[in-house]
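With one protein chain withheld, the remaining protein chains of the complex are depicted in position.
Note that the chains are named A, B and C in the order they appear, and that numbering of residues resets to 1 at the start of each chain.
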Amino acid sequence: MVGGGEGAFIGGVHRIAARLDGQFVLVAGALSSDPARARASGRAMGLAEDRIYDDFAAMAEAEAARPDGVQAVAIVTPNHKHAAPAQAFLTRGIHVLCDKPLAATAAQAQAMAQAAASSDALFVLTHNYTAYPMVRAARAMVAEGMLGALRVVQVEYAQDWLTEPVRNKQADWRTDPARAGAGALGDIGTHAFNLLEFVTGLRVEELAAELHSFVPGRAVDDNAHVLLRLGQGARGQLWVSQVAVGRENGLRLRLHGETGGLEWDQEEPDRLWHTPFGQPRRLLTRNGAGMPEVLKPLTRVPAGHPEGYLEGFANLYAEAARAIRAHGTGGPPARTALPTLEDGLRGMAFIAACQQSSAQNAAWVGLAP
Amino acid sequence: MVGGGEGAFIGGVHRIAARLDGQFVLVAGALSSDPARARASGRAMGLAEDRIYDDFAAMAEAEAARPDGVQAVAIVTPNHKHAAPAQAFLTRGIHVLCDKPLAATAAQAQAMAQAAASSDALFVLTHNYTAYPMVRAARAMVAEGMLGALRVVQVEYAQDWLTEPVRNKQADWRTDPARAGAGALGDIGTHAFNLLEFVTGLRVEELAAELHSFVPGRAVDDNAHVLLRLGQGARGQLWVSQVAVGRENGLRLRLHGETGGLEWDQEEPDRLWHTPFGQPRRLLTRNGAGMPEVLKPLTRVPAGHPEGYLEGFANLYAEAARAIRAHGTGGPPARTALPTLEDGLRGMAFIAACQQSSAQNAAWVGLAP
Amino acid sequence: MVGGGEGAFIGGVHRIAARLDGQFVLVAGALSSDPARARASGRAMGLAEDRIYDDFAAMAEAEAARPDGVQAVAIVTPNHKHAAPAQAFLTRGIHVLCDKPLAATAAQAQAMAQAAASSDALFVLTHNYTAYPMVRAARAMVAEGMLGALRVVQVEYAQDWLTEPVRNKQADWRTDPARAGAGALGDIGTHAFNLLEFVTGLRVEELAAELHSFVPGRAVDDNAHVLLRLGQGARGQLWVSQVAVGRENGLRLRLHGETGGLEWDQEEPDRLWHTPFGQPRRLLTRNGAGMPEVLKPLTRVPAGHPEGYLEGFANLYAEAARAIRAHGTGGPPARTALPTLEDGLRGMAFIAACQQSSAQNAAWVGLAP
Partner (left out) sequence: MVGGGEGAFIGGVHRIAARLDGQFVLVAGALSSDPARARASGRAMGLAEDRIYDDFAAMAEAEAARPDGVQAVAIVTPNHKHAAPAQAFLTRGIHVLCDKPLAATAAQAQAMAQAAASSDALFVLTHNYTAYPMVRAARAMVAEGMLGALRVVQVEYAQDWLTEPVRNKQADWRTDPARAGAGALGDIGTHAFNLLEFVTGLRVEELAAELHSFVPGRAVDDNAHVLLRLGQGARGQLWVSQVAVGRENGLRLRLHGETGGLEWDQEEPDRLWHTPFGQPRRLLTRNGAGMPEVLKPLTRVPAGHPEGYLEGFANLYAEAARAIRAHGTGGPPARTALPTLEDGLRGMAFIAACQQSSAQNAAWVGLAP
């Protein structure tokens, strides 16, 4: 692991997710850009002394040289520190699981793309919400045509933790343009955008955005409203906010097609509302009646026994483990639904397009397909 | 009553709403533009033969001349037939309760405004959703500053009854540009817009809209996405749809201010979610704990005994009755929250601005204050 | 109307319910046992002076003698004052709509039964919850076998308005054994019991009950737990409480059969959950997709436009109007689902059985079929 030392949030999530299905063991880390903290964190996690590194470069070099070196690395640093470690590990053939958004700048993102293209190793971007079973179910239903051609899509990701000026490790870098690249748009907007394209199979072709910073002194956006034009004539709205008082982690997706509708809410992840036009609404549940067999590997307990955020995240790790094993046997790479570097580039393009549109008074800006 | 003969929807609603609190009795009507149907409908409703009229003009003249003539008239015709009867009755000093939107064209609306301005009679536009008790509670809470300055507002009105081409009395005129003036935007968008301004006390100053007709052959919009800039720096989104499969009558309002949030859903009208920032969400209920005394006249039964659409509508009639009585005593006009002709003009301006913006590729269009 | 003067609750409900569909006009009343209040109330309601009566006996005699005398009377007095007016009007061939429970004592109930049996007039007991459209839908689904043979039923009616000692017009007589006959059991327990038998079509054959008075000084039960054995081997629980803090008017019914399940909650009356075993749960809505045509007369507005308590209550009045018209034409009496005097006797038997069982330490007590 690179990053994720004491006081970090997402690093701990990655560690639990990696451990949950017993497919990964944490053996080495450069857990902080502060060597003393890196060392203390490594010891607290029980790493062997010689595998606690002061920085990612040393770690990449040393681990690549060990016969028992790491097979994969999780990069859980702030956005502007994704690129360099990703390059260092990919270059050495070590698989990378990297937090989102891909990077803080387009240049960083391009460097990562080149490193990935010239490496045999896998790159997985942890858009964890795509790995919830009911999100996968929604995607399958859309793909099977159960909604007909999509017409209207509504996606939102609303939180309230930045309603007031906040100073702590989590908030500081997320509200610093240099380290984050964008505010709510990068931190959660990319999740919403990715989820939308993942489930619908459609591409956003044009958007018109208005970004806003409501909290005095905040240097990045904390709210964004975006009009969307998608492929096949679909239209949509996207809303992202970190000042929406009353919302904890409100990622919601609603799809309306010619013959059906779907609704999903991250805070009730095991439930998916489906309305076939002209019939009563149905509440589909994870492992409940009618759940497709193909989703079983994404679940661990029966219907009614809630799975949550960590299990969804763990699904990414479990799929990565399968892909890595397949890769190791020289077999053909497993076809997976794992988010890729291309998803990351697309997220960067989404951020850039929103920023450009907003700077031009919400003019339409195209996204390359 | 003018309009509202057999097969109509909203006419029946007005009749129940008028009757519910025992403040109005239906005694005369020009219930259809088809004289035969007007006559049959009048008889079915038990009107005296000499007060069943073939057309509104005859009715206005005759009733104004009778010593026991109507005090008020409900106009429940299609949009393009609001103006003429409104003028006829207002001119004669008969109070008017008129369905929304105000008219099908700006010219009609202006004519109504002039008639109202030169008449002593009241004009009430039946934006019924503003009369739900919990909507009034929300408005009071905003006005009292319980949310602090508003930042982000989300309003939507989603239905699915026009998902497919529909041919019936209700759908025909609503999807005919000449009779309706607009599609979803006029029929339900004006409700959403009015509700937003009513509750927030803010004015929409600029908007950027994209209208769409998804159903082949439909001549009016059946979906609209609108970005909003409101007074005091608030930002918002408005979504209107009649092709949102899975939604029955989904009018929802969400407000996020500096210190609090509110959520209300028309399909659960007795409930209002309030989050004071940093405290648990609270579920306020009609006549439940903490309900302000001032709202008591808007309710009839205790908490937990659901009131609904008809009771909300009836609140408008009950308030109109109070205003008419006050007017009759020559006292000062009661200050009410009743929607006015100005609200109607504002709704017409909203429609026009959306249509103009959409025709200009979602360019920003201002609304006069 | 008999009873229902100023300060009463249920009288006002009856008046709105009677008026809502335009089938009844209030023309006469003995609105209070206090003549002064009766007179004041009658004037406040706009009754003609000569049809405001000091007591029900005078009213029954006078109205029966008038050519334009009332066709029907609503009895909305406290429980112990149902019997005498019911007898007075039934004896004179005037239809009676009487509030529940039937009476305060078995003797009163028997007297009413005899009066009804020897009269040609209709007797309707206003178990209003049976007239909600989705309750009727549930009943039809059970009758059609959509749940298979019923196994387990759970019914509860929980309120919290008597959590503390309460002194007001509503509470006083409801907590007085002489006037009410029973506490929560009579006031709301009879609703729960009636709803259960109405929807399931099964009879409770035996019960074991524990009544309780939690509030110090209260002379009647404010909580009851009851085990049920029903026909065809079904088993159930019934819970009634007026001290359940957090519950406003929580009447809920859950049915589980061999092949399906249903859930209904009075506070969301337009919704009915149906689970066919092995399939996803479905949310049926009033006037929504799949709603049977036969229920249309019980609704007034489209799906998503909430109807509530008053509309449910009004359905009883509308059905009574149809029955009275049919009766007036000499035709065969319309077969209706209206609650009858037999339902009232059954409710009295339920109360008595619960009281007997509780007095015997929750021993099983049989109910005659």
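The definition used in the following text is that a residue touches a chain if its C-beta (ideal position, glycine included) is under 8 Å from a C-beta of that chain, and two chains touch if they have at least 3 such contacts.
Just so you know, these numbers come straight off a predicted model, no measurement behind them.
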item	value
Omitted chain - touching chains that are shown	A, B, C
Residue in contact with the excluded chain [from A:R92, A:R179, A:R218 or A:R300]	A:R300
Residue touching the undisplayed chain, where the options are A:R19, A:R37 or A:R218	A:R19
Options C:G46, C:G217, C:G246 or C:G330, residue touching the unrepresented chain	C:G246
Touch criterion as defined above, residue of C:P133, C:G236, C:P269 or C:G288 at the omitted chain	C:G236
Missing-chain contacts mapped onto chain C	147, 151-152, 154, 156, 160, 163-164, 208, 210, 212, 214, 223, 225, 227, 235-237, 239, 241, 243-247, 254, 256-263, 273-275, 277, 281, 361-362, 364
Residues of chain B in contact with the chain not shown	274, 278-285, 288-290
Contact set of chain A toward the excluded chain (per top definition)	9, 12-13, 15-16, 19-22, 159, 161, 247-250, 266-270, 285, 288, 300-311
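The rule we apply is simple: only the chains that are shown with their structure count from here on.
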item	value
Between chain C and chain B, distance of the C-alpha-averaged centres to the nearest whole Å	35
Euclidean distance of C-alpha centroids - chain A vs chain B, Å	43
Distance between chain centroids, defined by C-alpha means - chain A, chain C (Å)	55
Touching two or more other chains - residues of chain C	285, 288
